[in-house]
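Every protein chain of the complex appears in place save one, which is left out.
In this document, chain identifiers A and B correspond to the written order of the chains, with residue numbering beginning at 1 in each.
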Amino acid sequence: MKDTATIRKMIEELKGLKTQNMYLNDFFHTWKESDDEISATFAVAEILRAMREQNISSKVFDSGLGISIFRDNSTRTRFSFASACNMLGLEVQDLDEKTSQIAHGETVRETANMVSFMADVIGIRDDMYIGKGHAYMKEVAHAVQEGYDDGVLEQRPTLVNLQCDIDHPTQSMADLLHVINHFGGVENLKGKKVAMTWAYSPSYGKPLSVPQGVIGLFTRFGMDVVLAHPEGYNVMPEIEEVAAENARKSGGSYTRVNSMAEAFKDADIVYPKSWAPFAVMEERTQLVGDGKFDELKDLEKRCLLNNAKFKDWECTEELMATTNGGKALYMHCLPADISGVSCKEGEVAASVFERYRVPLYKEASYKPYIIAAMIFLAKFRNPADKLSELVEAAQKRII
Amino acid sequence: MKDTATIRKMIEELKGLKTQNMYLNDFFHTWKESDDEISATFAVAEILRAMREQNISSKVFDSGLGISIFRDNSTRTRFSFASACNMLGLEVQDLDEKTSQIAHGETVRETANMVSFMADVIGIRDDMYIGKGHAYMKEVAHAVQEGYDDGVLEQRPTLVNLQCDIDHPTQSMADLLHVINHFGGVENLKGKKVAMTWAYSPSYGKPLSVPQGVIGLFTRFGMDVVLAHPEGYNVMPEIEEVAAENARKSGGSYTRVNSMAEAFKDADIVYPKSWAPFAVMEERTQLVGDGKFDELKDLEKRCLLNNAKFKDWECTEELMATTNGGKALYMHCLPADISGVSCKEGEVAASVFERYRVPLYKEASYKPYIIAAMIFLAKFRNPADKLSELVEAAQKRII
Partner (left out) sequence: MKDTATIRKMIEELKGLKTQNMYLNDFFHTWKESDDEISATFAVAEILRAMREQNISSKVFDSGLGISIFRDNSTRTRFSFASACNMLGLEVQDLDEKTSQIAHGETVRETANMVSFMADVIGIRDDMYIGKGHAYMKEVAHAVQEGYDDGVLEQRPTLVNLQCDIDHPTQSMADLLHVINHFGGVENLKGKKVAMTWAYSPSYGKPLSVPQGVIGLFTRFGMDVVLAHPEGYNVMPEIEEVAAENARKSGGSYTRVNSMAEAFKDADIVYPKSWAPFAVMEERTQLVGDGKFDELKDLEKRCLLNNAKFKDWECTEELMATTNGGKALYMHCLPADISGVSCKEGEVAASVFERYRVPLYKEASYKPYIIAAMIFLAKFRNPADKLSELVEAAQKRII
């Protein structure tokens, strides 16, 4: 546990980072953020966590709402967002689209304003359809900016991407903060091998944003990132370009292979996880858009049949043994498809999952702090000063 | 933006208004409130808004619940109520009747008490059935008064009518505050012509409380209020009497015509909006009560057929051009049925709606402040003193 002196030192270090562009801005994709901005997000997350451990209040809002818009069911993300808002003093209000009948277009503009009169942040998860999620978030951001400029809204709510079709920044940032802590500092990541690999799951159509988020972020830290998947399970080519460019700049590498074994060989970190091929996701979006639900069922059947060819893409003890010292850090965004536990054949062997249960939960535990940090940095021009104020005021979270 | 000196002046003016009867009371219909009480509600709403713009906290509750009871789906009202509660320090708890199986009668009395142990306010929307909504609210108010008198409840929650079958006071008050600001002060309203007119919509059975709320309130300010609708689309006669009496007292007028064109001619304000005829709403209530669902379908069919005769009741550019200087303020409670956008043929032409989008959103933006003002005035015997306390304490909303 970090004491107050350590927290003060962390705040001091934060001062060296340029975060002005985050102020009154949104957080969509990690690759749109500068290195300083990424570092600052980690720093603020760690400071907020240390403050909470020391029972120091991080309440910066006396009142205000955090609006959550989830376009499909979600427990984990819902609670992470609620936790982040609560920690800062915002009350969560869920916008349930099933009851409120929001659609795209003009209606987005109207609803975004109607729910934002007291909103300081809007968190959106919309990951189901390629080409839609990010577009929707941009629409909402544009709408509330207009509302603010026109004097309709007293404040400009900041948007946090809680998962879109392209990136899953709160996940990948929590993942990486876990990695940083696991390896004892960001300076120790250079040269580490990361295997982001596809794995078999009995369900089809899992979003691409997790692997894309990981390759788009992990490549910035000088690591050797390998993406492995069966033929046809490609991710979005634009994001592979981002990853390659990142690797070039950071002195790491980005490669793609078609074998789980090759990816695992000597890896320091493994992230085996199912996803749908980009091309399938595109077809699916088209079919849903056209209301062709019979064809949709056919697509699902075809996909599951194809998936079934790759049941051997499972994170087994044998594969784990081939990693660096047999001790790679196993990662997952949870929930995992565990063979013999949550399904007959899945992404990971039960014994592997069980061995990494505590690290997996720790990985997840960073997410509320990452979200809170994103909000914090969007709300304060001088985040270090505000954190100092909080630490010196030392208001107790529990009296 | 109003500075602190201006806010102090506004508070000073509030002191001249008699609000004692609002203290520990409910807000059901605007015409049950005195002129001072109406003015005070506007004043407190404006002060709360100015405080928020100045980042001054308006949290008067350290804890406490705001209960919302919505008897049909609602996004806008739900968020307005949540915003108002949050601004004052209350946490919203929704009472979902689908899961909690509330009915009328003894059960209302019981449930009203069971949910109110920590409730400082109860907001209810119950607008669907003529003769039911207001009656239900009175039942709840009576139940919590008894509970308070009997020592069951530590505090007497105040009721806010978020829309009943008779009036929609949070809407009409927000509408009027928008009008006051648009015309630069309440003193400029005298002699302005208001066209509250029926408009065609492809749906049937929209509540009467919006037109009734408008004619029942706007007639108090010396304006010439015209209600226009096709033959048979009458509103409740009692409310027309209220409007006529208001007009007599205020030196304005209240008239009814059967032509949209006549109402729009030289109007300063137009409010074209669909509603169901009072007689139809009564029949509908009876049929639902009797469980005659086949007859209900017939009624709907008949109504839609009848509505269809009046598709030319649309707020077009041509009609707008006939208003005073061609520049009448277009109003709507939202969402509107926009021709060619949200429906084929609707209440308003797309170009008219688009031109007034920003004013429409501003109109809506007053609602949370109006609701907060209603709560505030019901909770403090000396609202001006309390507001002064808040302004002088100058607790920041965002640190």
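Just so we're on the same page, a residue touches a chain if its C-beta (ideal position, glycine included) is under 8 Å from a C-beta of that chain, and two chains touch if they have at least 3 such contacts.
Owing to the predicted nature of the structure, the values given are computational and were not obtained by experimental measurement.
Enquirer: Sort through B:23, B:61 or B:183 and give me the one touching the missing partner chain.
Expert: B:61
Enquirer: Of the residues B:13, B:187 or B:389, which one touches the chain left out of the display?
Expert: Of all options in B:13, B:187 or B:389, contact with the hidden chain holds for B:389.
Enquirer: Considering the whole complex, which of A:41, A:80 or A:246 touches the chain not shown?
Expert: Of the listed residues, the one touching the omitted chain is A:80.
Enquirer: If you put the missing chain back, which residues of subunit A would it touch?
Expert: Touching the missing chain: residues 49, 52-53, 57-59, 73, 75-76, 78-80, 82-83, 86-87, 89, 91-92, 334-335, 338, 341-342, 358, 361-362, 364-365, 367-368, 395-399.
Enquirer: Take the complete complex as the reference. Which residues in subunit B touch the chain that isn't displayed?
Expert: Residues 60-65, 91, 93, 95, 99-102, 106-107, 110-111, 113-115, 117-118, 120, 147, 150-154, 379, 386, 389-390 of subunit B touch the chain absent from view.
We take it that only the chains that are shown with their structure count from here on.
Enquirer: Given a C-alpha superposition of subunit A onto subunit B, how large is the rotation in degrees, taken in steps of 5?
Expert: 120
Enquirer: Where the CA atoms of subunit A average out and where those of subunit B average out, how many Å apart are those spots?
Expert: From the centre of subunit A to the centre of subunit B is 41 Å.
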